[in-house]
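FYI, not all chains are in this one, though none of them got moved.
By written order: A, B and C. Residues from 1 in each chain.
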Amino acid sequence: MVILIQCKDSIGLVAAIAQVIYESNSNIIAMREYVDIAASRFFARIEIQEATNTEALKARLKQVLPSDADIHINPSPDKKIVVFVTKEYHCLSDILVRNYFKTLGASVECVVSNHAVLEDICKRFDVPFHCISHEEKSKVDFENELHEIINNYQPDYLVLAKFMRILSADFVERYPFKIINIHHSFLPAFIGANPYKKAFDRGVKLIGATAHFVTNDLDEGPIITQQTIPVNHSFTANDMVRSGKEIEKAVLAKALQYVFEDRVFTYENKTVVFE
Amino acid sequence: MVILIQCKDSIGLVAAIAQVIYESNSNIIAMREYVDIAASRFFARIEIQEATNTEALKARLKQVLPSDADIHINPSPDKKIVVFVTKEYHCLSDILVRNYFKTLGASVECVVSNHAVLEDICKRFDVPFHCISHEEKSKVDFENELHEIINNYQPDYLVLAKFMRILSADFVERYPFKIINIHHSFLPAFIGANPYKKAFDRGVKLIGATAHFVTNDLDEGPIITQQTIPVNHSFTANDMVRSGKEIEKAVLAKALQYVFEDRVFTYENKTVVFE
Amino acid sequence: MVILIQCKDSIGLVAAIAQVIYESNSNIIAMREYVDIAASRFFARIEIQEATNTEALKARLKQVLPSDADIHINPSPDKKIVVFVTKEYHCLSDILVRNYFKTLGASVECVVSNHAVLEDICKRFDVPFHCISHEEKSKVDFENELHEIINNYQPDYLVLAKFMRILSADFVERYPFKIINIHHSFLPAFIGANPYKKAFDRGVKLIGATAHFVTNDLDEGPIITQQTIPVNHSFTANDMVRSGKEIEKAVLAKALQYVFEDRVFTYENKTVVFE
């Protein structure tokens, strides 16, 4: 069982939390704690052996923590996700394979796309596929259709696994810190469309990928993880796209692992990730 | 002996070049060749055993190559550099140590700084140090003083090893593709001042460094090499500065090696680097 | 069209080869050449625009090259492979996905396993699956069954994608430099079984994976590519296994790309890889 705590920092927090857990007869298997001194914020992730009563533990923690404390107890690792894609298969396939072999840490409830090309791979894995075209309709209408599907599944997270439509502020606000995107550059370099083309034109010697939570500012949400790999002068823009796909799927997989294992906090447009 | 050739691409160039070298009784130890098909540019780096006559070889190559051919024959590896610094020691010290042990691939003629703090380390290595303050004078006057010193040494390259003044267009134009800078970010992210502060504020999960030739556009010149290293939420901006220094000195050292070994071509604000 | 040449080194080889190609009215798109000076071996990979006559080109090259020259002209990128697995899905799935989306650079003719657990994933991708148990039979009999299946498909390469049986010398000799294995360590560290357990016991701070051609010496064949990733004290042996799988599938994918794109030479138990 994992306990996540975020609150204003104050003296004695670790002692207080550890005492409560000790009194609940639980053993701490792993504890990670971090204080952002400048922001005076306290973060803790505690893994304990199964507790008898989640509600009682939460109530007891509330008593000893500052009033602003955000306490999240996850009694089970089962999470549900909806995956959004457009035409590229590499991130989706990686997710579908892990989902099929039960190593994703979440279950893929369905896949939503504005194109039909990835329908077959979803069918092969018996995952529902919903094709919602964005053409010949307003963004509001398009997103309402998305909402409707999402509502049917009640997912914990939406995963944008190379979904090439920009979501509206209204849409994003309905899922605060619940939308995870993979961007095909080492942000903040190359925000927006065609990052590999921009990388090629700039003559960079490395390309990268960034997994982040989606906020209203395009590609500006809190970064979960990111990586780079070397390229050289002989790479065409297409070569960069091809190499980049390998890192995109690796970075997204890593970010999803962190999120699904309850290792990620968000605050001030940043993340704390207890790897 | 190293031969560098850049020209318009055309059919049969490799055969023509190889034939000329064969006829000069030289053996090719290593040959690297690259064609930018989109730009129709041909690049070759050929390492041969010592030739008897550099001028004759160049003349013969001119005959068989397109008229725009840029042929550079470097009969000796001896290059001279002037190093510019401000207050940070890590890149300079790395250069001074390699210079002292004759593994830099160039000789440090002198060090120029707008502050005095690095004078002692230069003295310890018997390298002339010139302190030229930028204060209480115009940029033109400041740069004229720099020019004067540079002229005394006739260096092949100017190395900005954490020199924190922005050079004017006039200054830069006098040393086309002869000024190498280390920038403390993975460009094009975080152009300009205080990149680590910006990286910290953005909450990135990696930081980097970029060595590039200086042009009139700030931090926009052709990139020679760049690298990144992971950081996490626990890094303060100062921690990023500290970690970043390790990679800055490594990236600059690598770029200098490439340049001093005649492995770098520039064109269209990009580099071809035969590693 | 790709031309691979390996032969004894001698003066003028590049000129001779380039001249032959020029005379065949082909344009060199990319040429990579390497001489192992100590071994006096010459290697070249030349990519040219489609030639009219492969046989004529090969004959002409033979005339100008040393008599020991090994010339390989690959007029088409179509290769066939048979994949061997045991129980782990990660490498196989990655191959099956690329195969399905036609980006593998080869076609998976069938999958052979000594266990049945991966049959379903193969069926989902319409790839024939042959379960050949190794139990209650001699190694000779087991391998004869493998041969029989392989013979039905006439593959260019056998890919051991986490196949946990050691193949006999007799078997390996029938497929010289045609068997590619992924080993779950940075060879030559941790040869043989249970490398992650050994890595855990040794307290290493990085783990790795190695793709190599299989020879009669266990895990001693020519290395194609290898990578490492950091681990730390908090990793159990199982955590290393989990993290290692990510790098195993990446390393195998990279090695297969090199091999299928005709970028790999073997000699003296080493490889030359023109990346």
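Here is the rule we use: contacts are C-beta pairs under 8 Å (C-beta built on N, C-alpha and C of every residue); 3 or more make two chains touch, one makes a residue touch a chain.
Owing to the predicted nature of the structure, the values given are computational and were not obtained by experimental measurement.
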{"item": "With 3 copies placed, total copies in this complex", "value": "4"}
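Following the convention adopted for this analysis, only the chains that are shown with their structure count from here on.
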{"item": "Rounded Å distance, chain A centre to chain B centre (Cα mean)", "value": "40"}
{"item": "Shared interface positions of chain C, touching two or more other chains", "value": "30"}
{"item": "Interfacial residue positions of chain C with respect to chain A in the complex", "value": "30, 89-90, 93-94, 97, 100-101, 121, 124-125, 234, 246, 250, 253"}
{"item": "Touch list for chain C against partner chain B, complex", "value": "11-12, 14-15, 18-19, 21-22, 27-31, 33-35, 37"}
{"item": "Touch list for chain B against partner chain A, complex", "value": "34, 36, 38, 186-190, 202-206, 208, 210, 222-228, 232-234, 236, 268-273, 275"}
